[in-house]
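Quick one: this structure, given as structure tokens, is what I'll be asking you about.
For this depiction, one protein chain was excluded, whereas all remaining protein chains were kept in their positions.
Labels A and B are assigned to the chains in the order they are written; within every chain, residues are numbered from 1.
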Amino acid sequence: MRSRRFPATALVVRRAAALTLRAATFVVCAATTLRAQDTEPDRLARLDQNSRITIQILLDSAEAAGLPARALRSIALEGVSKKADSRAIVSAVRQEFTLLRTARATLGPVDPEELTAAAALLRAGAKPAQLASFRVRQKGRSDLQAFTIWADLITRGVPSEDASSAITKLWEDGADDATFVSLWNNVQSDILRGLNPGTALQNRIRETPGRPPATKGPPEGQQENERSE
Amino acid sequence: MSDDAADVQRVLAGDVDAYAALVDRYYDRCARFAVRMLGNRDDAEDALQATFLRAYRALNRYQERDRFSAWLYRILVNQCRSVAARRAHRERVFVREEAVLLNTPDRTPVWSGEDEEFVQRVLTELDPLLREAFLLKHIEELSYEEMSALTGVGVSALKMRVKRACDRLRERWERIKHD
Partner (left out) sequence: MTDSDQLHPYVEWIIREARRPVVSDAEARDRVMAAIHAEPVPRRIGVWQRIFAPRVFSLSPVTGALLAAGLVGIGVIAGVFTSNRDGRASVEQPPVAQVVRPAVSDTVVKFVISLPRAQQVSLVGDFNDWDVAKTPMARSAHGGLWTVTLPLSAGRHVYAFVVDGSSWIADPSAPFAPDDGFGHANSVKIVGRGSSL
């Protein structure tokens, strides 16, 4: 919004707020999150009318089926931003609809976040049957991290079956988010060092405990993903 | 004398099969209105059956100066209202199996089966009075005067209903746009 039209203003604001990080944070937050939905033009309007209508139908069908239309809309906007061909955009949205629907059929009534994570996992190449273990819900336990790591491993070249059995076993053993993230960190660096992805996973799985020892969780609030390469 | 009037005369003269010509001529068009109005085929068929039966029974009151289609539509609109009133307690949602969406290849033209389902869903969500006016005006393409004679509602009220229906449809578009 404003940072788009007055970039200089945003910079000035940031510099002036260097006094406290918190002040800077809130100003940047306000600039980026105030979306003024009612006055902002609809970026999907850039598409030709046929495509626009087809996507609208898919959004509507998603709502009708209780699937997160927001996820479909996000895909469409990604395509618009990437200046993709409108046929590709429609196809991508249609595919996401199908994946969400399959995810719903596989997992049952889970919240939208888990559906989109599961859809991404299916998109990466996991089979619906492999997600069956995750249907049984434990209170307070989220499979977002597990699904994310799983999808990443397949994307990096770990054979689908290997990834499936590894993640499922960890999950069934009660592994928490930190365990999955730690596994991913290790496997990723091994792959980057040149190890075969399937082998890397096998190695690390062997040394990863299922049920984690009792430790206190990571601190709340600000997160950093800083990594020097 | 129009074909319709001629056929009516033949029926009144005792040629029952002449009525089949009228049915053939108008069934599909009436079916379109009934399906769009009621949202599903079963109810539409009931309404159509009742319509053509009533029209048959009332044939001797049809006057040549009226357009047969308008006369028939009056019966049709009322029959649709009756069916709807009788079925109001039942959940009737026009949801077709979405296999079409799943099996659609990339090169599908826009106008595929999912569109009809979508359009029907959108229409069904309109208030019935607005839907009726909208369908008569824009789908059946009747004049406001014809619509008034048919429904017993004044022209300005009908115009307002049609406008409101269009507004609702547009609002729905806006709403999905902003998720």
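The rule we apply is simple: a contact is a pair of C-beta atoms (placed from the backbone, for glycine too) under 8 Å apart; a residue touches a chain by one contact, two chains touch by 3 or more.
Just so it is clear, the model here is predicted, and its values are computed rather than measured.
Of the listed positions A:102, A:133, A:148 or A:168, the one in contact with the omitted chain in the full complex is A:148.
Even with one chain removed from view, subunit B keeps its contact list with that chain: residues 11-14, 16, 19-20, 23-24, 27-28, 31-32, 35-36, 38-39, 41, 45, 48-49, 52-53, 56-61, 74-75, 78, 81-82, 84-85, 87-95, 111, 115-116, 119, 121-129, 131-132, 135, 138-139, 144, 151-153, 159-160, 163, 166, 169-171, 173-175, 178.
With the whole complex as reference, residues 1, 3-4, 7, 10, 14, 24-26, 28-30, 32-38, 43, 49, 53, 56, 63-66, 71, 74-75, 77-82, 84, 88, 91-92, 95-96, 104-105, 108-109, 113, 116-117, 120, 123-125, 144-145, 148-149, 151-152, 154-156, 176-178, 181, 184, 217-218, 220-229 of subunit A touch the missing chain.
Just so we're on the same page, only the chains that are shown with their structure count from here on.
Centroid to centroid, with C-alpha atoms defining each point, subunit A and subunit B lie 46 Å apart.
Contact residues on subunit A toward subunit B in their complex (touch as defined above): 37-38, 42, 44, 50-51, 53-54, 56-61, 63-65, 69-70, 73, 87, 91, 94, 97-98, 101.
By the touch rule above, subunit B contacts subunit A in their complex via residues 95, 98, 101-102, 104, 106, 110, 114-115, 117-118, 121-122, 173, 176-179.
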